[in-house]
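One structure below.
Of the protein chains in this complex, one is absent; all others appear in place.
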Amino acid sequence: MREEKPSLKIRVRYPYYTVNVKKGYYMDSIQLLKISEEVKKVPGVLEALIAMGTDTNKELLKMLGFSYEDLNVTPNDLIIAIGAESEDALKNAVNTAERLLEEGVGETREYYADLDTALSKNPDISIALISIPGQYVKDVAMKLIDRGINLHIFSDNVPVNDEIEIKKRALEKNVLVLGPGAGTVIIKGVGLGFANKVNVGSVGIVAASGTGLQEVSSLLSEIGIGISYGLGVGGNDVKNAIGGIMTIKALEFLQNDDDTKVLALISKVPDRETEEKILNYIYNNISKPIIINFLGGHARESAKGNVYFTYTLHQTILKITKVISENKYVEARNKYLLSFDELIRLADELKRELSGSQRFIRGLFTGGSFVNETLVILRELVNDLYSNAPIEGVAELKNPFKSMANSIIDLGDEVFTRGRPHPMIDPTIRVNRLLEEANYDDVAVILMDFVLGYGSHDDPVGAHADAIKHIMESSKGKKIIIAHVCGTSEDPQNVAEQVNKLRSLGVIVMPTNALAAFLAGLIVTNKSIEKLKYVYDGLIEV
Amino acid sequence: MSLAEEIEKANETAVDRMMEAQALWVDIGEARKIIPGFKDMMLTHAGPPVTWNKASGPLRGALIGAAILEGWANSPDEAVKLFERGEVVLKPNHELNAVGPMAGVISPSMPVIVVKDPKYGNYAYSNLNEGIGKVLRYGAYDKSVLDRLRWMHDELYPALKVAVDFIVKEKGGLDLKSIIAQALNMGDECHNRHMAATSLFINEVMEYLIKADLPEDQLLRVLSFMRNNTFTFLNFAMAAAKVFTLAGHNIKYSTIVTVMSRNGTEVGIWVSGLGNTWFTAPAPVPKGVFFPGFSQNDANPDIGDSAITETAGFGGFAMAAAPAIISWVGGTVDYALEITNQMYQITHTKHRYFKIPYLSFQGTPIGIDIRKVLKTGIEPKLNTGIAHKEPGVGQIGAGIVSIPMDLFKQALRKYAEVYGIT
Partner (left out) sequence: MDKRIYKLKVNDKNELNILNIGLEIFYNDLRKQGVNAIHVAWKPPVKLEKDIEDILSKVM
């Protein structure tokens, strides 16, 4: 046996190794650490160093036993050094490294434990998204406003006085405050909070209604009409206490934005004085076409040529496309509209499966605007209509946990969400309520919304599948479940898949919330066909 | 200058000194001869002052073992009576500029290393690391423990003595700061992971151990002992941390923490501008991962002077540098980064010399400022070994522990008193 002379240098030799350099290839050091770790896990790999070509790393390279001749590498170049037991292992490791470099391993996080440090290290913040408990928002908001940072305040339960103070200061500092209670903001395709992945385009939306914004932006995007900005202003801004100041500022922003060609304003009905204020502002300052949708509002004739009024989100979508182009309008009608006759036929078909005692609708919604829109439609079609978030002409459901007659429930209401995640994230409460409602002999139709997008549960339909299956297979008499899915094909939860899943469970899926509500109403209504057509023309057609 | 400005200036001075201080290993000798103030019938220990009555299991075990080692008692029962009668003086290591890991018990005849800071003239001392498993510092005191300690005195100490004398003659002392800085770039954090540091240390002293011309079997036993104990360097790192922090101590107005230490019952801190005043609170029980057969219920409250490493800006504060330690204490790489990021919020600056390669060579967080701890609500966090609460069992796991907020409140109140803030 040949004896090796003891060497003074500690040198580890690898049977197979490679040292490669990617010039000018910079990557974050934490990412590189993770990649090195992953590559070391490849079977047969003895050592791996994937790091930037700093002097220290070059030393480390030598220390780890990778010899190289005049390695021409600067700190801006990436070194990939791998030592393995076999040629195959080496090849696998190199492939793994290449793949991970391209795809990245997990995410790098930039994380701060306190706001002051975060701000001092990041001087160029465009916008801050705040989702801390309402009573603490003011201090954080003021600090950010004073630095000229625009705000998206997702938090609700911010005391009214705090909201007033925040918005006053924001006006002084020329800063936009979206919220409090704004679920959704879209900025040039980037979604903050609960938002869908939509195309970027020329429609700018101001919305005091999160899911309203989601519905309109999603449905427009799916027919190729993009959104420039979706500015959620939260539910309180249109109350007299606040006076719509940020709604108006948001409209001003869009009017002055070169990329925005068409505006939309979506809101539940503002307080009277505020409504006048907002409309006054619009008539005097907005020259671009604007579609105003006060959900549940009174009929209005437009006083100016560029101002249009709609009463449902559904109509808003159709109207926007009409203003943009005839082609888009036709496309929207094909995709999102069912004719009155079609709906009557469908309703008749479904009615046949019901037993005599079944006569009520139960709506279980995660989106407040969908509750709103549903009530706007159903109050024309049924009597005995209740909700825990009632509008004019609808009775208040005294106990939100116990439905009565026709009940449309807003599960995002505080009474359900205190100390719990929002139902768009956590389906537990709705799944249980669904099973409960399906047990009643007098319930005919159950209405639901499924909201996709960032922030939402990663498989909303899947989360309800067992419950729905149980209901459909139950011998307790047929329940008609009607749903609509709010989302886009780019959302993390593929909209087509969600729709298919629902259909395969026997759920009737409508393209818009308004159509779902209208269909439900048709099934249980006792109004005359003329009245029904009248409602259709007023709230569904444009 | 306003008070706040005075404080900033003082902190800047204190932390600058902590970073610029040097640490050379220059000697080794028996505690009674080497450590000024060390008396006979005295035992020093980790953490703030504690009485026998209040001492926890591991500390009691270590004290019993030390008493038998010194020949003050022939059995554990006799030793206990000795302590109950108050015949042995118990003193915190820190009050004599010494540090010891876990129970940290130093007895008069134990060999202690001397670390010198030639820049600011401070000296610090520590004992030698026994290894892992059944050891005195975890409260074990049976024959195997005492035999090992005797061997360390009889063979390890003389060998190291000859070696260090050579080193001092040749270059003034062994540069510990340089070993720490290098080890931080090699996957150690120098509190709970010393693999690289110990290797570098052995690398450095090898030549001198050979020159020492020891009998071959002794040399081999000495080498084997050090190589088989990856924690060999820990005590050196701690003594180095002690001289670093001494350099920043006693700076008027400074709110920088210069000692954090635990005795298994209480945890205590010193603040630079408040001198050697202890602020104490009950020591929390570390949370972490346990060796098979043990659980959180068996754990002793936090113990050891080794928090001096975090006080000096490495150890757990460089957790991001030691991915291996992270899984050992049950965390993830992300968690380590999170903690290091948190520590930046409560410290004065980033270390000029101790860098974390995987954080793009950012310096480690150094100089805990009591004001920042209170303002942010973030407690300093460290990694630590976890001892069984019964004496004699040993280490049962490893984890993470925080230094309680209450200490910083006490310190701030005292500060207001001392500096006349109304």
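For clarity, chains are labelled A and B in written order, and residue numbers in each chain start from 1.
Rule of thumb we're sticking to: a residue touches a chain if its C-beta (ideal position, glycine included) is under 8 Å from a C-beta of that chain, and two chains touch if they have at least 3 such contacts.
None of these values were measured; they are calculated from a predicted model.
Touch with the chain that is not drawn comes from one residue among A:Asp55, A:Asp70, A:Glu102 or A:Asp124, which is A:Asp124. Per the touch definition above, the residue from B:Met41, B:Val89, B:Ile210 or B:Ile421 contacting the chain not shown is B:Ile421. One of A:Leu32, A:Leu49, A:Ala89 or A:Ile149 touches the chain omitted from the figure, and that residue is A:Ile149. When you scan B:Ile113, B:Leu359 or B:Leu412 for touch with the missing chain, the hit is B:Leu412. Residue A:Leu115 is the one among A:Leu115, A:Ala241, A:Val330 or A:Ala496 that touches the chain missing from this view.
In the full complex, subunit B touches the hidden chain at residues 3-4, 7, 255, 371, 374-377, 409, 412-413, 415-416, 421.
By the touch criterion stated above, the residues of subunit A touching the omitted chain are 107, 109-115, 118-119, 122, 124-133, 136, 139-140, 144, 149-150, 154-155, 174-176, 187-188, 190-193, 197, 249, 252-253, 256-258, 425, 454-455, 492.
Quick note on the criterion: only the chains that are shown with their structure count from here on.
Taking each chain's centre as the mean of its C-alpha atoms, subunit A lies 52 Å from subunit B.
Taken in their complex, subunit B has these residues touching subunit A: 185-186, 323, 333-334, 337-338, 341-342, 344-345, 357-361, 376, 378. Every residue of subunit A that touches subunit B in the complex is listed here, in rising order: 28-30, 32-34, 37, 54, 56-57, 60, 109, 111-114, 117.
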